[in-house]
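Only a single protein chain was left out; the remaining protein chains are all shown in position.
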Amino acid sequence: MSYTELTVWTRGIIMDKEGRDIVNSISASARLEGKFAQAMENYVDNPDRTNAPTRKYCRVSDGVIENELTYENEQPNIVVLVEGTMVKGWDYMRGMPPGGTLVINTHYAPEYMIRFVPGAERLAQLVCVDAAKLADHKWLYYRLGELGLDRLSTEGAAERNKAIAPDIAAPLIAAVVKTTGVVKMETIEPMIANKKAFHMALDELHIMPLNPVAV
Amino acid sequence: MSTKGTRIPDWLTVPFAGITPAPSQEKGQDLFPTGNWRAIRPVYRDKLPPCNNACGTNEKIQGYLDLVKRGKYLDAYALIKEDMPFPSVTGRVCYHPCEQACNRGKYDEAISIRAVERFLGDLGQALARDVVKAGKPNGKKVAVVGSGPAGHSAAYQLARLGYQVTILEKSPKAGGLNRGGIPDWVLPAHVLDREIERLVELGITIKPNVEVGKDVTWDDLKKNYDACVLAVGLTEPNSVRAEGENKDGVLYGLPFLRDIGMGTSKVKLGARVAVIGGGNTAIDCAREALRQGAVEVTMITVEANPEEMPASPEDLHDMLEEGVDLLHGRAMTAVLGNGKVEALQLHSARFSGAINASPITVDREVPAERFAVDNVIVAVGQRASLGWLPDEFKTERGTIQIDRFGRLGDTNFFAAGDVVQLGSGQPLMVVNAVGDGKRVAFNLDKILRGEPLQTRTIPVDVIFDLNRMNMTYFPHFPRVQQDLLPPTTRRKTQDEVIQAFSEQQAVEEASRCFSCGTCNACDNCYLVCPEPCIVRDVRSNGLYKILVDYCKGCRVCIEECPTGCLEGVPELDFDTGVVRMDTAFAISPGLHGRQAEELRNLGNRPAKNI
Amino acid sequence: MAAVTEAKKRTVRINGCVAAAQAAKYADVDVIAAYPIRPYTATMMALAQMVANGELDAEYIVADSEHSQLSISHGASSSGARVFTGSSGVGVQFAYELYSPISGSRMPVQMMIADRTLDPPGDFGSEHTDALSTRDMGWLMGWSCDAQEAFDNHLMAYRIGEDPRVLLPQMVCQDGFFVSHITSDVELPDPGQVKEFLPPYKHPYPLDPRHPVSHGPQIMPEQGPPLQLERARAMEESMAVIEQVHDEFANIFGRRYDPWVEEFMTDDAEVVFFMQGAHAVTARFAIQHMRDRGLKVGLVRLRTIRPYPTDRVKEILSKFKVVGVIETNMGLGSVSSGGSLYAEACAALYESQQRPLVVSFMAGMGGEAIVLKEFYWMTQKMIDAQKRGKIEKRTHWVGFEE
Partner (left out) sequence: MATIEVQRQLLPILDSPNQGARFYNPDLPSTEPFVPGHRTCAGCGPSIQYRMTSKAAGDNTILVGPTGCMYVANSSYLCTPYNVPWAHTQIGSAGSFTAGVAAAYEAMIRKGKWKGAYPNIICEAGDGSASDIGLASISGALYRNHDCLIICYDNEQYANTGIQASSRTPYGGMTTFSPPGPMVPEAKTLFPKDLARMMAAGHPHCYVATASVGYPIDLMNKVRKGLNHKGAAYLMVYTPCQKGFVYETPRSIDLGRLVVECGLYPMWEWNPETRAYNYSFRPASMRPVSEYLKLQGRFGHLHAEHIAKLQKFANEQWRMMGVELPEALIQAADAKNLVNMGSAAEAEEVAQTV
């Protein structure tokens, strides 16, 4: 039986929606494919503070997810870092079983980033994608009027922008789906708002193969 | 009992009722480092202020203004003395390129840097012992030929480096251009005398009345000294090559001033005096002429208007206040008179090229004018007298040939000052000569110690753009003006025209400094940091520390840095510096147990002194 | 020493409110937080006068609400001051938010309660519901049945609550009017005795700039259980302290109370009343009258309800055939559809091998006095049940049934 945990690390407030979009779209796609899936946000310390590291979780399984109420992913197979600097400061690799995938939003090459990864031996691949560039991301401070309320709501309750992945989430989703196949490309593609960045990312991934796990 | 047999595991031990002992000031709150919230790290990187950059000898102007502002005058004086041997002189005579470059000039008015420098120079003069000490003797002897600004500067720096320095001066008194080129009412003789005394106090031997080529030869210098600095200056006045220039009553600017300065002048001026030339020396001559008894002084320049004159605007202004007339667009083509000058023949003329030593086009088609005078002072520049110099080191311009380190070929001879700078595009100004002497001294030292030479090629980031600073911190404030003697009284005396700053004025003016690109310990970052993770033990420039374990990268400090010395660097550019944590909560097992223990021992801890 | 002490004792005729005020004065409290509500307010009036007269040096604060009274007390106690406050009825409820924070931060604030029925409608009479509704908030709590006992309980409560093994706030309750407003003889001790009995308050970690600490930082979910466990443990460990303090009190002042229950004519009793508060006074007379008629009736009066003396209650009540719980409080929709004491009694008895029949009486509601004949009626109901071997119903509304 296949069971995959995906943990997205992102920064509070300023990149909250991006992280939320990734777990929501992947779990929704998995449901469409008939799998069991769950997406949720970090609750326990609810770190909805600007720049604070926060996590979003996604679980995809062939069978019923029994640990539905466990509030964090204890063994993430896939880890996504929505902001590249997070590679330095956090033990995002904790609990990762061998054969994992790490996806980082950065303009650096994997060869540079690998030095910061704790426990890289557990990785099957390190994927770097310059999502900010591909999505022409201007961070928080343009479109203030549109984004104002979206940013206030870490729970997503007051989110006004209903588009999924209009921004840097799109290339990151492309990277996750292409390198891990956690869901099918054709199920997830239609829900992505920023199709251009999504497609560009498929061609512009920097994948560093590491230690594959013998099946 | 329901709580019987329960046990709180060690890693979950919490202090009594959650009461948490306060972090100590020294240790900080070490349980929850937040450095990994940061994507951009603030870094202190001082840039070069434009004043420092523009100064001929790169005085650390921002540095001493800052010290003056804080009342640390002696420190400020010591700082200025690193680059400038005689701030009391430059504080009076400098053409202050620093003030032209001053960023404050784009905002309201430039800082009156020269006046502050003079304040410090006078302070230094009043000291019983100078703050500067001679270096540890290294047993090497150096001769410095000429005691003008460049020679003075080179000798001073070499003495500080431990050399046994001998100055050879052609005149009976040391001082060179400082003495012979600058009138008393700008630079009183006693000020210069004191600065020369300071050289003697540094152990420098001054030999007056020793002229190279006459009293010593090139070979003597080579034989008797380990190295030699040639700072002989430009001693010979240029003529305008006009007919009858040899008549009585025709004077030349530099010898005119020099003789007065040395006290050997026998000149008696008539009532009407003309000065030929539009530079600073010409202005000094014109003003000196008034003081020497002239009634009507006219300055005749080729330049078509005052703005084009290669002179300091303030000096020009002060001259006009004293009643000197200007006659523009004329060249003197002949001196008329029977053995003695009676009148000048003037033709209209213009410069054919840029200002300074460019060919002059005289319009001979227009009839000449006759201009009646009793004396004429020709002040159109000087040239060097280099008969004693081996030909291989002479240039076509009549200056000394040096390499980019100031060295003559592969000899241990160096040359500095006007004698190398003439025609190089560098204005022939005291401060530039001082800078030249300083740099040559350092290179000489390197040669003798066998170290590689350095030119000033280090790339410097000079702040010219006000947007790189936070201008909201700078209210508009007018420049503090130096008092002047009233024109009517000053034109007859040798008293100093420009008056010194009082202490209060100096502090006031120094406080206007933007401190462009340079930390001046204003405490702003320290105060606005929300963490607060900017710390300092003592308040001093460059001694702030950012605790990278805690900085969240909000960049408020960068935004609020008035001087622009803080900048943001992407965190990923650093290989190190971010704390790694086991959990997102920053709570490792047992940390609170330790806290609980601390709380239990609170009573045993010495009480905080409040 | 003893002779001197005797000499300075004096007996005065005061009501429960003034007795409480006197206790605060003898305890040399530092901060008093007052807000008017009847009937407790007479205590604060008495204290105000003492402060005005210079008999007591304390900060007397006229608060802007009961919530503020409790917050002021919390703040003052956190700073290391001995605090006295109090309330009645809906006032007790208005301050509800603060009960858990105060006990959670382990601040031995003392609160005097003169019970009053909760609204609606406005009713000055005494019901225990006001204080009882806060019984699980971590406060030590017990009822007095006369002014002397009220005085003594206040002194003992300070001593217990401030004990470093306990550090918990205390609610010292008395019935409105029945205790608070009826004067009786109260023996006031010699200050020297109080000094001997009650050392100055010293919190181990007060808000002191010389030894800075932070009170009450935010915690993670996993840090909750250890803190709650510690608070529960303090409540349990207070039981030993309570017993010890009652002993010492008896040695110094000469009045001995059972810390948990007062037993009256229970030696051979078959049916007993189980109750707390002032109505026990009437109950004692009723029991005597019924004893005269040969009925084996007794009284078990609960003196301390928090911490609840489960084992003691179990042991005593197991001796009887029928237990009649006199509630004097509202437990709407509760276990017995009556008051809340029923459940407290039954729960203690559950583990007993010999369980008596338990019946609940809604008596003294609204502050109405429970008169002798009502005790007779209730006794009759208990005897009926004893004969029948089972109770007629769990709760009787006394005065509304035949």
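Just a few scattered comments:
Letters A, B and C mark the chains in the order given here, with residues in each chain numbered from 1 onward.
In this text, a residue touches a chain if its C-beta (ideal position, glycine included) is under 8 Å from a C-beta of that chain, and two chains touch if they have at least 3 such contacts.
Note that the structure is predicted; figures quoted are calculated from it, not measured.
Although it is left out of the displayed model, the omitted chain contacts the following shown chains in the full complex: A, B, C. In the complete assembly, the contact with the undisplayed chain comes from C:Gln223, out of C:Gln223, C:Thr304 or C:Thr395.
Note that of B:Ile276, B:Leu290, B:Ile400 or B:Ile558, the residue touching the chain absent from this view is B:Ile558. The residue touching the chain not shown here, chosen from B:Leu316, B:Ile402, B:Cys533 or B:Leu572, is B:Cys533.
Interface residues of chain C facing the missing partner chain: 30-31, 33, 54, 57-59, 61-65, 67-81, 83, 97-98, 101, 105, 200, 206-210, 212-220, 223. Touching residues on chain B toward the chain that is not drawn are 14-15, 18, 20-25, 28-34, 37-38, 69, 472-475, 511-512, 520, 522-524, 526-533, 535, 539, 547, 550, 552-556, 558-560, 562, 585-587, 592, 595, 608-610. Against the chain not shown here, chain A presents residues 12-13, 45, 47-52, 138, 140-149, 151-155, 157-158, 160.
Methods note: only the chains that are shown with their structure count from here on.
Chain B and chain C have CA centres that are 85 Å apart. Centroids built from CA atoms put chain C at 58 Å from chain A. Each of residues 220 in chain C touches at least two other chains.
Contacts with at least two other chains are made by residues 45 of chain A. Those residues of chain A whose C-beta lies close enough to touch chain B in the complex are 11, 42, 45, 47, 50-53, 55, 83-91, 94, 106, 108, 115-116, 118.
Across the complex, chain B meets chain C through its residues 1-3, 6, 8, 12-14, 16-22, 585, 587, 592, 599, 602-603, 605, 607-608, 610. Residues 104-106, 167, 204-205, 209-217, 219-220, 222-223, 225-227, 229-233, 236 of chain C touch chain B in their complex.
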